[in-house]
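For this depiction, one protein chain was excluded, whereas all remaining protein chains were kept in their positions.
Order of writing sets the labels: A and B. Residues in every chain begin at 1.
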Amino acid sequence: MYRIRFHGRGGQGMKTASRILGTAFFLEGYEVQDAPRYGAERRGAPIFAYVRADRAPINERGIIRHPDLVIVADDSLVPIPAAGVLAGITDHSLMLINSAEKEQVWKQRLNHSGSILTLPVAADVTERAELPYVGAACAGAAARLIGVISEAALEQAINDELSDLGADIVNKNLHNAVAAYRAMASHAGLVKEGSLVSAVDYEAPDWIDLPFDDARISAPTIHAAATSVLVKTGLWRTQRPVIDFDHCKGCWWICSSYCPDGAINVVDAKPVIDYDHCKGCMVCVAQCPSHAIEAIPEKQAKADEDAMRLEIGEIT
Amino acid sequence: MTDSSDTIRGIKDLPSTHLLGTGTPMCAGCGALEALHVIYDILGSKTVFVNAAGCMTLLSVYPFTPFRGSWLYTAMASAPAGAQGIRDALDILLQQKRITQEEDLEVVVLTGDGAAYGMGLSATSGSMERMLDYIYICYDNEGYGNTGQQYSAATPHAARTSTSHGVSGFAGYKKNLFDIWVAHKPAYVATVIGADPLDLAKKIEKARSMEGPRMIIALSPCPTGWDYDPRETVNIGRLAVKTGVWPLKEYADGEVVHTKIPRQRAPVEEYLKLQGRFAHLFEPERNEVLLAEIQARVDAYWEKVEVAEK
Partner (left out) sequence: MKRTLLTGNGAAAWAARLAAVDYIPAFPITPQTEIIETLADWIDTGEITGRLVTMESEHSMVTAAGSAAATGVRVFSATSSQGLLYAMEMLYTVSGWRAPFVLANVSRGLSAPITLEPDHNDILAARDSGFLQIHCASCQEVLDSTLMAYRLAEDERIRLPVIVNLDGFYLSFTREPVEIPDADAARQFVGSFDAENIRFRASAPESQAVAVLGGGPYSYFRYETHLAAINGAAVYDEIAEEFSRRFGRKHDAVEAYRADDADYLFVMMGSFASKAREAVDRLREDGWAIGLLRPRLLRPLPVVHLQKLLAKRKAVAVIDQNISMGMGGILHSELASVLYGRNDAPTVLASFIGGLGGRDISTEEFFEMAQSIRQAVETGQTPAPRLLYTQTELREVRKLQAIAQVERQQLGAIDD
């Protein structure tokens, strides 16, 4: 059985990617399961989708614990534990990361002894409107890595899944997906079907008898204020608003009042953006009357930040 | 920040640091959260928010809450009844001197339009006839947003939703909840929008100074459900007011007063064309009939207002 997991952000088309791949497998005569996994999170938040395919009917269900292939549509998710990108990864697992960085960099960074490939086709996408196209490219690359899906089946799957969106969008997705499919030619068939769980040699669950906790402990009640600040929604961001204080007129109320998340506070008469929590909606950029807030791609902002910290000796 | 009782006269009086915790799972650019964080700055942490099923159910997901005050999640239909129980219980505790006045809380109901316009309307009506002392905030994103924007009783005519996909969009008309609420003669009713934080803040402050049912509808532009780039949330909200689609008004002492009358109303299509949910009115060709109908309805509303003013 093939077990494939797609990781991305809400809005990047991971559900679409899983459906394209699922349909492509189906067209090749496989039994298939594909499903998105929803949480409470919204556009920009980490989500995942998965596909199972087998020649025999599939009895497994739910999340994939040990994937044969993990596709990461957005490399900024890899280090986020909550995104679960690395969950259940073994030497057997192949990782495909949509990243401008080299494969060797990722291998070292993740200390992963299995294979890692980067996806060179779907380059950085910063415009939100472009995000859905990433999904199709991921599905295309995955199809080739698996090696049992023909280009024709991939194209048919994209047509089937996206026909409602109109010819323009279908064509753009076809273009991206086929390009990604072809780019993976030298790695065709690299993904190997994973083994089934053995009933002999397995790790027993560490069951416990749940102890009774009285309601002071066990009611679904939070006995504290504003614990949500522990959730770093800044990770949702693909673009970063940056204030140019040479142009900021210090009106202070506009960006701060309009920021839906209350992530801009005024400190010493200057607006300060809380990047741990700014989700990157860019309302502040659109509203600043003196155009003193600029949107820059998050990746570039991170690179600049690292360069700066390197310069002042914070990191080596 | 916070529980200041200073009167808000101008924009400079708006809070510059914010009380509602960051890190909520609301969508980037959420127009409802934009309104809520200003409202929370004014109402402060001596509040208990009573929530109904909707997008904002997920404001508090164990163990994370953005509230510095209190919160109770109830169910879709009965948040005002939850408010009744809390208000009555606090009054009983005060009366029996089991708590001091310092421990009292303002009870605030928070629901989406699905609950406010539909399932929860009976409970809301009941709370008003009982003259319950509370504030009701409806974040109105004109559809069942949390489930993927199916049409609700608050969906405007012709809007495309995930259950009104046809060429003409939603066949029905947005229910007039403001007038339904006003018919109950509560203490206060107001429409607000996050894109006009000053008008919003003034109204919330006014509501806070009153007793009895104080009812607020916040039109809440929704990038996910209305299909637009999140950066446009405030622009769209502002256009809702400028085109006259969303009249800013309040009811108190038997009178309805418009707090902002757009004298030079922009054509409604300026508002509509920014939103994917109305794209079918412009492409592949303009639907002149529907556009004219929507404009005519807005014009008719304001003609009545002008006549009444004279």
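Criterion: a contact is a pair of C-beta atoms (placed from the backbone, for glycine too) under 8 Å apart; a residue touches a chain by one contact, two chains touch by 3 or more.
Just so it is clear, the model here is predicted, and its values are computed rather than measured.
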Item to complete: Out of B:L93, B:M210 or B:A252, point to the residue that touches the absent chain in the complete complex.
Response: B:L93
Worksheet, complete the sentence: Of B:G31, B:G82 or B:P197, the residue that touches the missing chain is B:G82
Worksheet item: Where the complex has a chain not shown, which of B:P15, B:G29, B:G69 or B:P230 is the residue touching it?
Response: B:G69
Worksheet entry | Which residue of B:C27, B:V48, B:C222 or B:L291 touches the chain not shown here | B:V48
Discussion item. Suppose we count only contacts with the excluded chain; which residues of chain B make the list?
Written reply: 45-46, 48, 50, 57-58, 60-63, 65, 67-75, 77-78, 80-86, 88-93, 96, 98-99, 102-105, 122-123, 125-126, 130
Fill in: Interface with the undisplayed chain - residues on chain A
39-40, 210, 212-216, 218-225
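Methods note: only the chains that are shown with their structure count from here on.
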Worksheet item: In the complex of these two chains, what residues of chain A are touching chain B?
Response: 39-45, 128-129, 220, 222, 224-233, 236-237, 252-253, 256-263, 265-267, 274, 276-277, 279-283, 285-287
Discussion item. Touching residues of chain B toward chain A in the complex: what are they?
Written reply: 11-12, 14, 16-31, 33-34, 37-38, 45, 58-69, 194-195, 197, 223-224, 229-235
